[in-house]
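Shown below is the structure under consideration.
Note that one protein chain is taken out, while the other chains of the complex remain in position.
In order of appearance the chains are A and B, and numbering begins at 1 in each one.
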Amino acid sequence: MLDGRGLIRRRAGARLWLSGLWLTVFVLAAVLAPLISPQDPLAQDLMLERLPPAWVAGSEPGYWLGTDSLGRDVLSRIIYGAQVALAVALVAGLATCLIGSALGLVAGFYRGWADRIISRIVDIWMAFPPVLFAILLIAVLGTGLTSVILAIVIIDWTRFCRVVRAETLNQSKMDYVHSAKVAGFTRLRTLLSEILPNVLPVIVALLTLEMGIAVIVEAILSFVNLSISTDQPTWGGMIAEGRTSIHQAWWVLVFPLIALFFTVLSFAQFGEGLRERFDPVLR
Amino acid sequence: MSGFLEIRGLSARLAGTGQRLLRAVDISLPAGSVRGLVGESGAGKSMIGKAVLGVLPKAVEIVEGEILLDGQDLLKVPPAERRRLIGAKAALIPQDPLTALNPSRRIGPQITDRLVDILGWEKARAASRALEVLAEVSIPEPERVMRLYPHELSGGMRQRILIASAFAAEPKLIVADEPTTALDVTVQKQILKLISALQARHGTALLFVTHDLGVVSKVCDTLSVLYAGKVVEDTTVERFFAAPQHPYSRALLAATPRHTDPAASLQPVPQAVIDAAMAEIAAADAAWSAHG
Partner (left out) sequence: MADSIFQVSDLRVDVPDMTRKPLFGAAPRLEILKGISFEIPRGAVLGIVGGSGSGKTTLGRTLVRLVEPNAGRLLFDGRDIAHLSDAGMRPLRPRIQMIFQDPMSSLNPRLTVGRTIAAPLGAKVSDARVKAALEQVGLPADFAGRYPHELSGGQRQRVGIARAIAMRPDFILADEIVSGLDVSSQAQVLMLLEQLVADLGLTLVFISHDLSVIRRLCSRVIVLRAGEIVEDAATADLFERPRHAYTRELLDAIPIPDPSVRW
C-alpha cells in the first residue's frame, strides 16, 4: 500500500507536468494565434498546394507542417483550430460540469422526489443515441459555435449527474455526514461543506475528461460538417478535408489528428495528475 | 526437537521505502500444537501468517531467514513448487467470513475446488469429503448447505464453512488469522471450541493470529508476543499468564479488559514501556546493520 502509493506519486509528477505542458502550449496557441501563426490560416494559394512538411524534400520555407489541397498553411490552421477546441473545452466542459454536478448532488443528497425526477430524466436521456441526438440538435439549433456547445451540454450533463449522484449517495452513508447532523449543520451546509469536498475529486476528474470529450465531439461534428462555418479552421474540419487526400498529402490529416490526440489525452491525464497531487487523502 | 513449522531469523521489509516489517523472527511450532501470535495492529503478526502461506503482498520483500515447513525451506523452492507444497500441507482460516466466500458461487464448489484443482482429487471424492467436514463442523443438512449461496447463511455458519474448508484437505498446519474478530462473543466461543476440537482430533498444528489475549489463554499452548515486527517474548501460555517476562507483555496483559477484575484491567500502556521497547528495537537494528 505504502509502496504502491510511493510509486504512484513518482509517476504523478511526470503525468502532471507533461500534460500541463501540452495544455499550456495549447492554451497559448489559442490565445496568441494571431501573433504566432506564421501564415494567414485562410489564405489560399493554388501555387503552394500540398506542400510537404519542412523536413521533407520539396517543402517551402515558412510552411513548417506543409499546406493542404487549397494551399493553406497546416500549422497556422492547427493554431487557429486550437481556439475553437479551447472554447468548446472550457465553455462546454464547465457548463456541463456545473449543471450535471448540481443535479447529481441534489439527487444523491436529498433523495425523495427530487431524486426520482432527476433520475428518470437521466434514464430517458441516456436512451437516446448521443451522436444522432447531437446531429438532430444541431439541425434544430443551426450550426455555429454556440450550437455546438449547447448540444454538448444538453447531451453530456447526464454523465456528471449519474456519477456525482452515485458518489454523493456513497458519501452520504458515511458517519461524518451523520456527525454533521449531530453537530446541528443545516442540510445545505452539510452538502456544501462536508459532502462537496469529498465529491470534488470525482468532479474534477470528470471535468477534465469532459473537456477532452467536448473537443472530440466538436471534431466529430466538424467532420460531418455540422460544426462551425468554414471561415474558422477546426481540427475536425481539417481531419475531414485531409481524409480525401491522405495518399497525396498525409500531413494534412496526421498533424491535426496528433494535436487532437495529445489534447484529449492531456486533459484526462491532467485531471488524474491534479487529483494525485492535491487530494489530501491520496497524499 | 524441531517443529513441523520452523521460522528462523525471518526479516522482511517494505520494498521501496526499506521500512523494516519483520525483525529476525524465530518461531517453532511442533506438529499438533497451537501457537498464538499476539500483538497490536502493525506488529507483523498477520504478516508472518501470510509469509508461511506464501501470500505476502508484492510490496513486502523477505530479506533473510528460513521458513521450514515439514523440513523444507519454502523460500528456497521455486514458486510453483512452493504453491504445491503449501496447498498440500497448509490451509488458512480467514478473518472475515463475509468476504472470504465468493458471494456469487454456491458453497459446495467453493470447498471442493481446492481439492480438485490443486490436490488433483476426483470430483466425487472431493464432494463426499466436503459433506464429511461440513458434518464435522456441525452444519445441519450438509447436502442442502452445499447448494446454498453465502448470503443465505449467518456469519457464524459461514465461519464454520471456512473452517470446514480449511480442514477439508487434512492439512498438517492451519493458519487462523483473527478468525473470530468479526463475530459476536457467544458465537466466538462456539467457533473457538470447534477449532480447538478439530485441531486436537486431527493433530493439526495451528498458528493462531490474534490481538485478544483472552482468546490466546483459551486456545493456545504457546505464544509469541510481537512488537514492531520483533518477537519480544516466546513462552508457554501457563508461564505467560502467570508471569509475563517482557515489560511490553506485562503492559499488554494489564491493558486487556477483564470483567472479573475491572480495577486491574484496561490499564493504558505506559509511554516508558513503549519508549523502552522502541529503544530495544533500535539497538537490535543498529547491531544488525553493523554486522550486515
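In the analysis below, a contact is a pair of C-beta atoms (placed from the backbone, for glycine too) under 8 Å apart; a residue touches a chain by one contact, two chains touch by 3 or more.
Since we're looking at a predicted model, the values are computed, not measured.
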Option touching the unshown chain, where A:Ile117, A:Met174 or A:Val224 are the choices: A:Met174
Residue among A:Leu21, A:Ala43, A:Ala139 or A:Ala183 that touches the chain left out of view: A:Ala183
Hidden partner chain, touching residue among B:Pro57, B:Gly120 or B:Pro257: B:Pro257
Residue ranges of subunit A at the interface with the undisplayed chain: 174-176, 178-187, 193-194, 197-198, 200, 279-281
Residues belonging to subunit B that touch the chain removed from view: 40-41, 155, 184-189, 192, 211-218, 237-238, 241, 251-253, 255-260, 262, 265-269
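Here is the rule we use: only the chains that are shown with their structure count from here on.
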Whole-Å gap between the CA centroids of subunit A and subunit B: 51
